[in-house]
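Here the complex is missing a single protein chain, while all its other protein chains stay put.
Chains: A and B, in written order; residue numbering restarts at 1 for each.
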Amino acid sequence: MTNHWIDIKNSDCILIMGSNAAENHPISFKYVTEAQQKGAKVINVDPRFTRTSSRADIYTALRSGTDIAFLGGMIKYIMDNKLYNKEYVANYTNATFIVGKSFKFKNGLFSGYDSKKRKYDKSKWAFAMDAKGVPKMDRTLKNSRCVLQLLKKHFSRYNTKLVSKITGTPREDLLKIYQTYAASGATGKAATIMYAMGWTQHTVGVQNIRTMAMIQLLLGNMGVAGGGVNALRGESNVQGSTDHCLLWHIWPGYLKTPRASNVSLDAYNKKWTPKSNDPLSANWWQNYAKYSVSLLKSFFGEKATKKNDFGYSWLPKVDDGKAYSWLDLFDEMYKGSIKGFFAWGQNPACSGANAGKTRKAMERLDWMVNVNLFDNETGSFWKGPGVNPSKVKTEVFMLPACTSVEKEGSITNSGRWMQWRYQGPKPLGNSLSDGDIIIALGEKIKSAYKNSGTFTQPIRNLKWDYLTNGEYDPHKVAKEINGYYLEGPKKGKLVESFGKLKADGSTSSANWLYCHSYTEKGNMSARRSKQDAPNNIGLYPGFAWCWPVNRRIIYNRASVDLKGQPWDKKDWVIKFAGDVKGGKYVSKKWVGDVPDGGWYPLENPDGSKREDAKHPFIMRKHGHAQIYGPGRADGPFPEHYEPLECPVEKNLMNKQRINPVAPIYKTKADAFATCDPKYPFVGTTYRVSEHWQTGLMTRPQPWLLELQPQVFVEMSEELAKLKGIKNGERVLATSARGSLKCTAIVTKRFKPFKIAGNTVHQVGFPWHYGWRWPESGEEESANLLTPSTGDPNTRIPETKAFMVNVKKI
Amino acid sequence: MKVTRREFIQITGATAAGLAVSGLGFDLAPVKSHAQMLKTKYAKETTTICCYCAVGCGAIVHTSKRGDGRVINIEGDPDHVINRGSLCSKGASLKQLTENENRLTEPMYRAPYSKEWKSVSWEWALTKIAKRVKETRDATFKYKNVIGQVVNRTEGIASVGSAAMDNEECWIYQALMRALGLVYVEHQARI
Partner (left out) sequence: MSKSFFVDTTLCTACRACQVACKQWHDLPAEETKNRGTYENPADLSFDTYKLVRMREEVIGGKLKWLFFPEQCRHCVEAPCLDTAGDASAIYKDAATGAIIFTANTKGMNVDEIIESCPYNIPRKGPDGTLAKCDMCLDRVQNGLLPACVKTCPTGAMNFGERADIVALAKSRLFAVKKANPKAALLDTDDVNVIYLVAEKPSLYHKFAVASNAAFDITRQVALRRMFTPLTNIVSRLL
């Protein structure tokens, strides 16, 4: 979230789309309700009517996988009616940038497409640069090659008639929602988006979110209270674990995983440090080397020296242009190249797309280590449905972890708040905290490599001094994450904030983003002050701690005008309060939230420009938010493409049916079916309030199983009639990849769609189940049905739109 | 800075209303309830953050100071500025996640082609895992890729997990995996 949970109460209009907040983030509705009672409009767009819809002021349905068409229509509406916030757009976004001549869009393809490699040459989308190497701009927004004009042209095709044909949403609903939401373009008004996996789990996932981010920028909703782009993250520490980058492509603090072509630390830092020639651009990532070197110092401690490139060569490099994502990982495992596997606090046998492929892949492993609270479908895959244990060679170690209340440490919520939690009871039985298990395993591995082994340096040199009295000490790690001064007068002291980190090895910080979280003042994440900030908008700066540097609303420099005064006088986030002399600011002072960089505003009170100011979007190379995004794999503007499996022969928006760069996997287990009469209905997956993720932390609980005991499929009364299915009876759902027995919920909450004149039915499944719990073994994972394809940028699987059949058993 | 103790709900021992009637000689305890004296009265109180979704709600854990030292009650933390005492159905069931007879309490091992689990010691399990890691890593370790660039990695071992771990655990976990040379390191954020 760019903003945070409490801030939702400050909104004038809340769009809940691609998420089901009332069910999956129930406490968020405390703040949705509060905003609504103050007069905010709540809009919900979802293929089916949910518990969120029941509380919305406006609800409408769309067919799964058509969000870009829906939102593209809103962009057209905003452009046609000139509802964008012109001052904001012209000064804070790249709407003014001139795009180079090689950028083109035709027949659903952007320039630079290589159909053999299914890849774009992104250099074709570059900005036109001036002689100094700064993007050419037209602050009047009139140049036909400026981003705003190109945007207008691009979305001119997204008229409500066509959008309605694609999405199945009635035109009057589209108009009502566009009008209601776009009203937030007025100065001082804020609208927010609450989205989740309903947007990410598509072959156009990133562009779904980009479309909305662009709307937020057009309407001036980024950086302000009650605005922002808010991903409702689904797991208690998925934010923190992403910040610490348990992902193939990034290192802690969103540094890049080195590529094989980054042959030295210097080459690595050069490659990933962006350069801007605009003196008004803060270009925050220019500090890259300070963060990467401090990270290496945390990895290897004193063993990391300037002479050995701080141990850079000891860490693995990935091949340029190759992905090592979840889908690729299980594809490789299926093909047999992966021999050993850790499934640590995760249940891939149920959680990933195409679970049948995943389960088959596990049979090809030599060994697996599974760490969990409960026995589960992954650890026990060798005795799962249809598997003969005597044919499975895999050796499996199942290690019992303790629960979160049985240990101490911190987690980071969706609003980036790092919060400390304490130990209640001791771990049950012989279970251990993950921390104790990791430390003990690390010690065992270190001792195995003590006298022999391949490439032993990284293992032997890994800093591993996190014990106190023989036990894992989370405080020691938390301090290392913050970082220390390693030399000079403050040697041994904790670093105050990341502004002090150095690229010469004199500081450590295991994650620069968290530098400021545990300082000589103490553990900031354990703070409990209920005192609000002076702006009284629910920032609670003394409660817990949030990254970066306790800034509660990021991009908040965009919440003020060029003179540093808030667009919204009532619910303001920051404001410049420096002294004024002769119409000029003469001292620096911001009040409210921690500002996104403490520089002077771009203009003085008398309207004169300042040269010591910075553009507000400091993490962007050019300091401007990106309405045009030339870094994406699938185009600088979003475009509607159908899901890989879809119910229509043709994309009505352009000549490409599917995202032209979506990854395609080709094993026997990767079957797909589009417009196949065997699988005539659109399927989607989702969650319910009473279970969580694969259900492994809720299915073994009788109280929760009582509420939602069985896997189900929801369908319209019309479809049930067509298939002769009765409410509450068990039915069989099938896709090109697998089948699922489930209970039919025949409901008014699903309605057939009219798509280009045809009736299209959609059904939906919760993905919380698996054969191990409940013990009947009858409730299975909906991911047995879902396809292993995904977004070309992130490779998040497309589990939200695919094709199925349902029939009586 | 000392760790700030939360301002817990002040539980008084006020029981007058309930006990006053006992003189009548009836057992007036409501069915299935623990009237008059709170079951949490003598418990240790600690704060936690809910382990389910990422709203980050605060909860209070009441742990028995006597007997088995297990959890008696978990409910919303009224002094937490986000949830202000409320919890959803999952949060309200937190006690049953911890006090659950289905939990694993011993390391288990399944030998190749075996039909069953057997309990093993931590020492045995971790020693054997370290051995397997070393065997597989060393057999699959690549110093260079096909075009001769230095890569120092293994593609023979993969690891997934976990958004359920604490930040500090996440950091040491990824450090260990990366020191081993793993590149297939993924977790929930990808799916």
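Definition applied: contacts are C-beta pairs under 8 Å (C-beta built on N, C-alpha and C of every residue); 3 or more make two chains touch, one makes a residue touch a chain.
Because the structure is a prediction, the values reported are computed rather than measured.
Taking the full assembly into account, the omitted chain touches A, B. Between the chain not shown and the residues B:43, B:61 or B:88, the one that touches is B:88. Residue A:710 is the one among A:337, A:430 or A:710 that touches the chain missing from this view.
Although one chain is hidden here, its contacts on chain B can still be listed: residues 9-15, 17-18, 21, 24, 26-39, 73-76, 78, 83, 85-89, 91-93, 95-96. What chain A contributes to its contact with the hidden chain is residues 22-23, 26-27, 29-30, 33, 37, 49, 51-55, 688-690, 702-710, 712, 726-729, 743-749.
By definition in this document, only the chains that are shown with their structure count from here on.
One simple way to say how far apart two chains are is to compare their mean CA positions; for chain A and chain B this gives 24 Å. Every residue of chain B that touches chain A in the complex is listed here, in rising order: 1-7, 44, 46-58, 61-63, 69-71, 74, 79, 81-84, 86-91, 93-94, 96-98, 100, 102-115, 117, 122, 125-134, 136-141, 143, 145, 147, 149-191.
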